[in-house]
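Just one protein chain is left out here, and the rest sit where they should.
We just call them A, B, C and D in the order they show up, numbering each chain from 1.
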Amino acid sequence: MTSMAHLRIAGLTKSFADAVALHPTDLDVEQGEFITLLGPSGCGKSTFLRMLMGIAAPSGGAIWLAGARIDAMPPEKRNIAMVFQSYALFPHLSVLGNLAFGLKMKKVPKAEQERRIAHAVRICNLGPYVARMPRQLSGGQQQRVALARAIVMEPDLLLFDEPLSNLDAKLRETLREELLTLHRRVGGTSIYVTHDQDEAMSMSDRIVVMNEGRVVETGTPFDLYRAPRSRFTARFLGRTTLVDALAGKGMARLPWGQMMPIDSAASGPVALSIRPEDLDPALDPDGAGVVTGFQFLGSAVFYHVLAGDIRLTASAPAREAPIPAGSRVALISRAPLHVLDDSAGAAS
Amino acid sequence: MTSMAHLRIAGLTKSFADAVALHPTDLDVEQGEFITLLGPSGCGKSTFLRMLMGIAAPSGGAIWLAGARIDAMPPEKRNIAMVFQSYALFPHLSVLGNLAFGLKMKKVPKAEQERRIAHAVRICNLGPYVARMPRQLSGGQQQRVALARAIVMEPDLLLFDEPLSNLDAKLRETLREELLTLHRRVGGTSIYVTHDQDEAMSMSDRIVVMNEGRVVETGTPFDLYRAPRSRFTARFLGRTTLVDALAGKGMARLPWGQMMPIDSAASGPVALSIRPEDLDPALDPDGAGVVTGFQFLGSAVFYHVLAGDIRLTASAPAREAPIPAGSRVALISRAPLHVLDDSAGAAS
Amino acid sequence: ASASADMKPVGTDSFNMKHLDFDAATLTRENFYDVLVPVAKQEGEVNLYSFAASFPVFWKEAVIPGFEKKYGIRVNFYDVKEDVAKQQLIAVHQADQDSPADAYFAPGPTPAETRNTPIIANLPLADVLPEAKNFDETLLHVSFGFDHGGTFMPLHRDQTGMGYNSALMKPEEVPADFPALLAYAKAHPKQVAITSPLKGGSGENFLYALAQSMLTGECHDKLASDFGWDDAAAAEWVKTSGCFTPVWAYLRELTPLVEVTNGNADTQNLIANNAATIGTVWEDYAYTFVQDKQLPETYRITLLANGQDGGGDGIFVVRNAVHPAAAMLLIDYAMSYEPQFWKMKNMASRTARKDIAITDAIDAKNAQFLVPEAIYRKYAIGYPTVPVMTAMRDAYVAEIVSKM
Amino acid sequence: MSSTTARAPRHDGWPAMKGDQPNGRTIALLLLPGVGLLALLFGIPLVSGIFGSFGLGMGAGRNAGPTLASYAKVFGDPRYLAGLRTTLYYGAMAVLVDLVVAIPLALALGRSFVGRKLFNGLYKIPLAVPGIVVAFAMLTLLEQGGFLSRVLHLVGLSLPRLVRDPWGIGVIAAMAWKDIPFMTLIIVGSFAAVPEELLHAARAFGASPLRAFLKVRLPLAMPGITAAILLSFIRSTGSFVIPDVLGASYPLPLSVLMYQAFRDSNWPLVYAIGTVLMLASFLILLSYYFLTARIVAPAGGGGR
Partner (left out) sequence: MARSSRIPFSTDDSLWLAIGLYSALVLVIGVPLAMIVLWSFADGWFPPALIPTAFTLEHWRQIVEDRGLAEATLRSILIATTVTALSGVIALPTAWAMARFPFRMKRAVEMFVLAPLIVPGLVVAVGVGQLFLSLRLAYTVPGVILVQLIGTLPLMIRLLSASLGTIPEDLLLAARALGASPLRAMLAVVLPLSVPTLVAGGLLTFVESFQEFDMSFIVGAPLVETLPVRLFFYLDGSGIRFTSAAVVSLILLAPVLIVFVLAGRIMRDDVMASGMGKL
């Protein structure tokens, strides 16, 4: 008998009266993994999490966690904790009350409760706030309380439902790193839901890309970004220009006539995903493209370039002054372009 | 008599009973400019906008718009329109009702109303939605209605108070570009408030960086990013590592011993702002730094590097697999490092 | 008072009327219609208040149509709650304003109750209304032991008694007097319904009748005939004289055995539901219930020996009435033969007219629901005075109710 | 809550150009129609009533005061003391019954069931039924020999005394009948204001459905529920006609005693009883403020 994954999901599905929120889905997660579910709003991410948590009933399928089948258990029997998008801190309880809530419910002995809370307070830096009420905390602090409340449960599985999406840009970035550090320190298994690609890429061991109730693709951030199989993944994860090209012998002819190396031996019509950093725009009066505009992002400049009738984006480091709009540029290939799995077709 | 700026603000200030929200501030804005006010929460950005709009009374100073002094006028007399963070669409009026509201208030003739609304509906792509109620629109559509409602007023000045901060990441990016395109098409003068550095950098002609009720620095995005004068600007706009160094002859000795070129002829102790893209980490068993972690962002990888006792960030393009944590790297200077104006001191 | 004597205000030197549009001083029974009819027609209308639950039908069927036809004067009829109306009129007069009502059919104790805050016009109606000459002279001047000087006309005579369901009680079981009632209650706990003396007239009167039968000698004389009481003195006497000891002793024994109800209707409903076999009732009110099929045909009424109280309610011109002439005409009309006969026939409302006997109006079948004439003649008695009655109710609370 | 640190406090109301807070005169002018009218129509009579309870200003010839006689009666006479007790008893019991019915009903209304919309309208009917009609309906229903006892008689059962009974069962039932929809309405609203996510969180952290209700939903809905309790209590204590028709003839609640004093034109006593009733309500109101000051409003933090 082969050993089973820490979390195994088989054929999990959820239909509502009027729609299918999640088509049958399989997923294995190993102990200690940090998995992200990434997809646009309404694609079924929360539904997925809620079924894991037990606060929504699956329409079909099975879930095993740490060797036991859990899909028919009520939430309070599962050893899973969750950090909610709105934090869902109990407003009538102090930070300490919030942290102790779950332990009391599970009748953890007093001494053990204290030990675990002290531990969580320490790693989440909540020392000064334990006596405060949630409304007396900033968003970031609330977020840490929500996390600590989950950690004290020492759950087999930790779920996050867009825990950062209510925060502002600068804070979001800071907490992202903090969260990851905590995950490493605690060493648990986590499933994290987001629709923010940066968040997904910078945090996850693996990303599960979802769309319209289906898993589109699963892989490490690097693989999904550099070598997505589907158009959807290519487009949802970072910027890309999708073009049709004619391939052969490791090269492809692009619509504006240039030949460039590709990462596949395919021949015939193919769909390419061109990342901005794949092409280097260089001032050249005979170049194939014209700069129509640019977007300065500090570390890099994104140029909108019209090549033939294709509008594409190419980036350059922003160490010197940007190339002005209207300039003609040559597009120099920096790396082999990626060929998508989907058979070619209008890459709209 | 010299010609006056389209919008001139002189000594504008606002105090509340318990605090000064805006210290005396001067600002000139030219016709057609897109200016961003950027700063952390509570720095006085909204207060500034509200005084321009006339919905908060200045404690001092003067405002001229299109040649007329307006600071004592009630809001309904000023020819200024505003897009609110919450959109502030009237929930009881249809899209059309919202668009017509201001025109009716200003008693614009019927035919003219229709012309302007048709124009705004066209450029904001609202055709299919004119009959809907605001609650039947998605966030992005609501945002466009709020904008159209401002555009129909044909204002001398268009104000935006964090109009994108309520939206999710992917949509925020799309709308950012849409908004800018619209600004260009309409050709008006705009002041845009945000605390999102990417937004400020990618949209503005000029950025006004604010902190604690004061303007810290004003300049183009490129200048402010590459050559900030103050630590605050350097840190708030993009990532940076601030270090103390000893300068002389266009070079500086960094804390971990390396010499690197700088962009100033200063000599003696200086404070440097090192952008991640200024340093190229290259695998090198004898290198000065050790990679402690990295963050994959698709187009680039940010490496956390420990050099001496300085933790800094250096970025590399993400075309090949990232350098694993623990590797020793050499830090290669890609461009002269920037010397801050502030006299040196602990660059915490 | 002679029929031709000039009319004088009762009690004071002047009439307490702001709108006397005729010379009241020269009014007599003889010139009554000649003087008042033209003035009343001028006034054009009259506002009538009426308090009693069973009376709207009387006004609407027996008085108003005939009156309006006869004089062409419109009657605006208003049902009122007695306590609210009384307070309204007191307030009006304290503010020295015109009265909203011209004539008011009010509870019998009203003249006594309002003697300090007069709301009754001091017109000696007894002396000038032509119809008054057919009425019992005492009842024209005294209501509930209070001599109001002929300002309050006895429109309706009533009688309390013990109503019972003859289907549930053999004739010999029907208690004949207070001791028998107590014995019956002991044998049939909770089958006797006594209206709370605090909630309705039939219960109050049960209390008074009990006192009138139990008090003897000097005590009884003081209860029945000494009309010089003021409130405080009456209270003092009831509380401290010791005269009432047997009354309280009786009630202390009886009360736990009976159902004390919240009103006359409440008592009657218990009888109708077979939840009580016998209870305190108003003769006329129970009669109305029988006609309305809310009491069974087997319902009967009797009086306890040694007497049960009866009295009446009256009508008066309201002080500062705006239509005094019309009001006087209306009162006169309501006292005339036809309406009084109709009232007796349909409502078992007895009359103070000397020319109508109960047997004239009511047939044998309906007479079953009235107090048999022989018993009535023997046991119907009048009330103690108003101050003593009030004092007895308070004492009842102190002695009985709060000790249960 | 949408952002990290506390956002700038907003201006309230109109941003006037002459400074950001509207001045006192503007506020006074806005308050005037409502508060002014109440001051005139309600304040003056109220004050004269309170004076009246000391026998002051009772009109010519009736000015008996200043005297504490009426209060002495209310607090000295066993009848009135018992009245005060009865008032509090009826009020408390009615509220108790209200709660026992309204809380489960509010929970049921939060779920979906066939015909929910219609039910939602129908259960509120008693709100529109005058007290006297309620009393009348209950009397015909609960009285000995009334409808209910006739029905029970068919199956050989007999009804305990429900009207004029020493425990005031009929009175309490009628008061509760009239007040339950009111209570339910408020509790439904208070429950709905508790974010569902908090209940999910409670379940996620190991609470059974019952415990999630007791530990999270109930405490968070408490400010609304206590307000409902308070208002129902006040309505019950003021109710006159229901105890008058359905209650035992002794002891009578203060409301009925006050009406009797009114009947006897004993104005100082009417006003004294009224003042005592008012004070009782007021004390309860104050203790409400005191208690709820400690309970967090659900809208505070943690919500969205």
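Here is the rule we use: contacts are C-beta pairs under 8 Å (C-beta built on N, C-alpha and C of every residue); 3 or more make two chains touch, one makes a residue touch a chain.
All of these numbers come straight from a predicted model, not from anything done at the bench.
**Student:** Have a look at D:M175, D:L220 or D:V245 and name the one touching the chain we're not showing.
**Tutor:** D:V245
**Student:** Would you indicate which residue among D:P78, D:P166 or D:G189 is in contact with the undisplayed chain?
**Tutor:** D:G189
**Student:** Residue by residue, what part of chain B touches the chain that was omitted?
**Tutor:** Within chain B, the residues touching the omitted chain are 50, 53-55, 74-76, 80-82, 84-86, 88, 90-92, 101-102, 105-106, 139, 149, 153, 166-168.
**Student:** Hey, which chain D residues sit against the chain that's not shown?
**Tutor:** 2, 10-15, 21-22, 24, 27, 29-35, 37-39, 41-46, 48-49, 105, 108, 111-130, 132-138, 140-141, 145, 147, 150-151, 153-154, 177, 185-190, 192-193, 196-197, 223-224, 227-228, 230-231, 234, 238, 241, 244-245, 255, 258-259, 262, 267, 270-271, 274-275, 277-278, 281-282, 285, 288-289, 292, 297, 304
**Student:** Which chain C residues touch the hidden chain?
**Tutor:** On the side of chain C, residues 47, 49, 52-54, 57, 60, 76-81, 84-85, 87-88, 91-92, 94-95, 97, 100-101, 199-200, 262-266, 269, 272-274, 285, 288-289, 292-294, 296 touch the unshown chain.
What we mean here is this: only the chains that are shown with their structure count from here on.
**Student:** Look at the interfaces A-D and C-D and say which one is made up of more C-beta pairs in contact.
**Tutor:** Counting C-beta pairs in contact for A-D and C-D gives the edge to A-D.
**Student:** How many angstrom lie between the CA centroids of chain A and chain D, rounded to a whole number?
**Tutor:** 53
**Student:** Roughly how many whole angstrom separate the Cα centroids of chain C and chain D?
**Tutor:** Chain centres of chain C and chain D, defined by C-alpha means, are spaced 40 Å apart.
**Student:** Which residue numbers or ranges of chain C touch two or more of the other chains?
**Tutor:** none
**Student:** Send over the residues of chain A in touch with two or more other chains.
**Tutor:** 168
**Student:** Quick one: in the complex, what on chain B touches chain A?
**Tutor:** So the residues of chain B touching chain A come out as 40-41, 165, 168-170, 177, 195-198, 201-202, 221-222, 225-226, 236-239, 275-278, 295-300, 315, 317-319, 321-322, 334-335.
**Student:** Name, in rising order, each residue of chain C that touches chain D in their complex.
**Tutor:** Chain C residues touching chain D: 83, 86-87, 90, 94, 113, 116-117, 196, 198-199, 259-263, 266, 269-270, 272-275, 390, 397-398, 401-402, 404.
**Student:** Considering only the defined contacts, which chain D positions touch chain A in the complex?
**Tutor:** 1-6, 195, 197-198, 200-208, 211, 215-216, 219-220, 295-298, 300-304
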